[in-house]
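Working notes for the structure below.
Only one protein chain is missing from this complex, and each of the others stays in its spot.
Showing chain A:
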Amino acid sequence: MNAQTLTTPATATVAPRQRMRTFIDRFAMPIIFVVLCVVLAFSSEYFLTARNLMDILRQTSINGILAIGMTYVILTKGIDLSVGSILAFAGICSGLIAAQGHGLLAALSAGLLAGAVLGAVNGFVVARLSVPPFVATLGMLSVARGLTYIVNDGSPVADLPDAYLSLGDGKLGPLSMPIVIFAAVALLFWMVLKYTTYGRYVYAVGGNEKSARTSGIGVRKVIFSVYVVSGLLAGLAGMVLSARTTSALPQAGLSYELDAIAAVVIGGTSLSGGTGSLVGTLFGALLIGVINNGLNLLGVSSYYQQVAKGLIIVLAVLLDVSRKKQR
């Protein structure tokens, strides 16, 4: 491969062997991703078809949207275990509004609001009351799931109007709606993280909270806000999921937080905060999507898929650890 062109100028003077090492460390995940795709392309003629690739993207979109919010949270050294439950709650809330015929805009607003409000509660408990994020969002995982059952007595909302369903099966050119939403969200939040002061503050707060505070950054506000972002995106994902499955289910999104966290971690964002990127997360989410899809195509049981996914998560962190050890 063209190792030469891909190395950055900073490492250009390094001996060839070390350069190879740096290269492998740096691009390990993309390499695994490409290798996996090549293997799958040879083992299943269906894998590389446009239709299948679109399927992968569409299946990745829900987890991808969750993982974007999760990236923000993890960058500040936090964690959000409640996204799966918030997703279900927002799905039911917006579904109910839509089913009562209040129009798409009202339904969308309701879903986003429901997600943002629960996220804000998370943020308040973490930032203001100083409850560790793991505990605060573990509580919300249960509370939000309970609320989801309470709101509609544990039944799904099935009679969703066509306008609402278009979130799931609509198309914009060749792209289906979930992919379009996913891409738009990814682009927006990538830009916010990269080009705004807010994005820089998210990194600073996770990198060194005390230093951020001394620099006049409103640390609590930033921490509060990332949980709102995570809740909001979970709300959005909930609506897309309901539209795709044509009904809002109260048991939707069970253990989705694990895939979202996995995508972030595989993407190289450190759980200790301050380092990582959204592009990495997107790669992570895609990798999970490809594994699920590929193993399905090969007729491997979903039990093995779990094992494969678990191994890859640990492998990803292992690479990260060995990279740090080198210094």
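General remarks:
Following the convention adopted for this analysis, a contact is a pair of C-beta atoms (placed from the backbone, for glycine too) under 8 Å apart; a residue touches a chain by one contact, two chains touch by 3 or more; residues count from 1.
The definition used in the following text is that contacts and distances are computed from a predicted model.
One chain of the complex is hidden; its UniProt record names it "Xylitol transport system ATP-binding protein", one of "ABC transporter", "Alpha/beta fold hydrolase", "4Fe-4S ferredoxin-type domain-containing protein" or "Xylitol transport system ATP-binding protein". Remark: the omitted chain is touched by one listed residue; of A:Pro174, A:Gly216 or A:Gly299 this is A:Gly216. Summary of contacts with the chain left out: across A:Phe47, A:Tyr72, A:Phe182 or A:Tyr203, the touching residue is A:Tyr203. Where chain A meets the omitted chain, the residues involved are 10-11, 13-15, 18, 22, 195-198, 200-201, 203-204, 207-208, 210-218, 270, 274-275, 327.
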